[in-house]
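For this depiction, one protein chain was excluded, whereas all remaining protein chains were kept in their positions.
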Amino acid sequence: MNRVQLKNKNLYLPVLILILLVLLAVLPAYLSVYHILLLCHIFMYIILTVSWVIFSGPTGYISLASAAFFGVGVYTAAMLGYALSLPLVILSAGLISVLLALLVGAITLRLKGIYFTIFTFGLVQLLAHSLLWWEINILGIRGRFVVVVDHYTIYYTVFTIFVVLMLTAYLIRRSRYGLALRSIGEYEEAAAHMGVNVTMLKIVAFAVSAFFMGTIGAIMATNWTYVDPFIAFNPTISFMPVLMAIFGGMGQLYGPIIGATVFTYLEEILITRLPHLYMLIFGAAMIAAILYLPGGLVGLIEKWREKARSSPCFFKKKQKRGAEKRDVNA
Amino acid sequence: MLMLELEGATKYFGGMAAVTNVDFQVNRGEIVGLIGPNGAGKTTLFNLISGDLRLKSGAIKYKGQKISGLKPYQICRLGVARTFQLVKIFNNISVFQNILLGALFGQSRHVSTAHAAAQTAELLDFVGLANVSCTPAKDLTLVNQKRLEVARALATKPELLLLDELMAGLNSTEVTEAMELVRKIRDQGITVFMIEHVMKAIMNICDRIIVLHHGNKIAEGTPLEITGSKKVIEVYLGEGELAYAGTD
Partner (left out) sequence: MIVESINILISAMLMGGIYALIAVGLSLQYGVARVFNISHGEFIMLGAFITWSLYTIFNINPLLSLVISGPLIFLAGFVLHKTLYRSIYVSSGGSTAVFEGNSMLASFGLLFIIQNLAIMLWGADIKGYSFLAYTLDLGGFVFPANRIVALFFAIAISVAFYLFLGRTRLGKAIRAAAQDAAAAELMGVNIKQVLALCFGFGTLMAGLAGVLLSMSFPINPLMGLDYTLIAIIVVVLGGLGSIPGSFVGGFILGLIGSIVSAIEPGLVMVAFYLIFMILLLVKPAGILGR
């Protein structure tokens, strides 16, 4: 492979992505409100899934707290939406989610696998029940109305979050911290002996992931107009990103995008007609996948993680190219 | 200069004493061996030094600084690195990146990625893994995995290296190569403290040997002194290893 070919290959992908982004940016002008909001819905799940993968992908800590951070975002929008400008609301939502993640992370990231997962799930229910009690008993209300925002603003906010997220995810992945996170997922104890401050890194990654979940929660809330604790803190929002990541692929960045897009589109088509049938079929599909895929869903997860780790042999630029290429084991 | 000092190190697991009142010192530039029957507390001692376990009482000092309360990553950055009895490599990550991680995070000061990559390349040559640098670690042979662990530990630029049974599972040729590697490491100025069962290695490369039994230090001295010690021979009588020191 000579230098010229290499250059072309390197430019191909970024140009394609740029074209795609420009297309997505101008698309709303040509779509109906329904389709714009459908796109927002798809983006929402992409953002949730990719955020989830930032932390849970490399480290293997399956978090079910996505709904908690999303719900925090929703409620921030509900409570501050009338008082602050939209950008400030979105940012606050993200920051409050970060605070929650730092708190929860510091307490629980010491727990082993399944306990961490159950704990994060409990968190969602805890927040929902607490908020409900607070609203009914202390404030005397049930649910709130969220400030209404026009659909173009919603779309562009969602789009912005998406772009920033993808950039962040990409940068983390290529950085030393991405490598460190993957090493934590492989052998946490050994990573600590390599000088990696494992606890801090886990908490920070968890918090970064939470930030984006909070922001998307805030903007989507403006689309729903009315929210209550159980609408905001909905366990499905915790489960779906996990499943989308498993089915779409947890390794590369485009995997979650594919998984989220396919699922959300299917959901949109089916959910208006027979929402419960959709969920039922979904459950059946899960079981079918477990029975017929080699290794079931766990095998699929392992496959993605292997693909993610073994292929990029970074930082080879400075090496003796010729000698190395002979020996590369791909 | 004193690299490592243990003073009255004691560790209990529940009601059972794993390590009791162990005192010793390791000087800069030495290769010190730690031997003892299975269950004597050798790996526990290593775990105490590297920060995986906390002392019940006593102190551990590195270059005069107390490290007994610190976390493993902090101890690593100060300059103490270790390998493990059962290799703990990052299976699905390439050999290159396994080592790179150590170079990026384990040194006492921040290094640029390019610099770390260069250091990694040197280490690959040093341990002899240059031709498998892009292989996922789990696909390596055992002896290469051990080499990888050593390279990874060295990437953190330690001044004290703890080797936990490096030779276990290696054949005769591989043991000789490993011994050579340990000497090369010492020649780089790194102090080595090693747990070993393979007597050939211990007797031939160690300057001093410490003997542990039931968590107590029962002897300390040069290889010659140790092989001559009645106490040590008694302890090993069931194992019958010591009598064959120096042969294969």
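Each chain gets a letter, A and B, in the order it is written, and its residues are counted from 1.
The criterion applied here is as follows: a residue touches a chain if its C-beta (ideal position, glycine included) is under 8 Å from a C-beta of that chain, and two chains touch if they have at least 3 such contacts.
Note that this is a predicted model, so its numbers are computed, not measured.
Peer 1: In the intact complex, which of the presented chains make contact with the chain not displayed?
Peer 2: When the entire complex is considered, the left-out chain reaches A.
Peer 1: Tell me which residue among A:35, A:129 or A:174 touches the hidden chain in the full complex.
Peer 2: A:129
Peer 1: Using the definition of touch stated at the top, determine which of A:52, A:75, A:119 or A:233 touches the missing chain.
Peer 2: A:119
Peer 1: Residues of chain A in contact with the chain that isn't shown?
Peer 2: Residues of chain A in touch with the missing chain: 107-108, 111-112, 114-115, 118-119, 121-123, 125-126, 129-130, 132-133, 136-137, 235, 239, 276-277, 279-280, 282-287, 290-291, 294-299, 301.
We adopt the following convention: only the chains that are shown with their structure count from here on.
Peer 1: Measuring centre to centre with CA averages, how many angstrom lie between chain A and chain B?
Peer 2: The mean C-alpha positions of chain A and chain B differ by 41 Å.
Peer 1: Using the touch rule from the top, collect the residues of chain A that touch chain B in their complex.
Peer 2: 176, 179-180, 182-183, 186-187, 189-198, 305-306, 308-310, 313-316, 318-319, 324, 327-330
Peer 1: Can you list the residues on chain B that touch chain A in the complex?
Peer 2: 50, 52, 71-73, 76-77, 81-82, 84, 88-94, 96-97, 100-102, 104-107, 113-114, 117-118, 120-121, 130-136, 139, 152-153, 155-156
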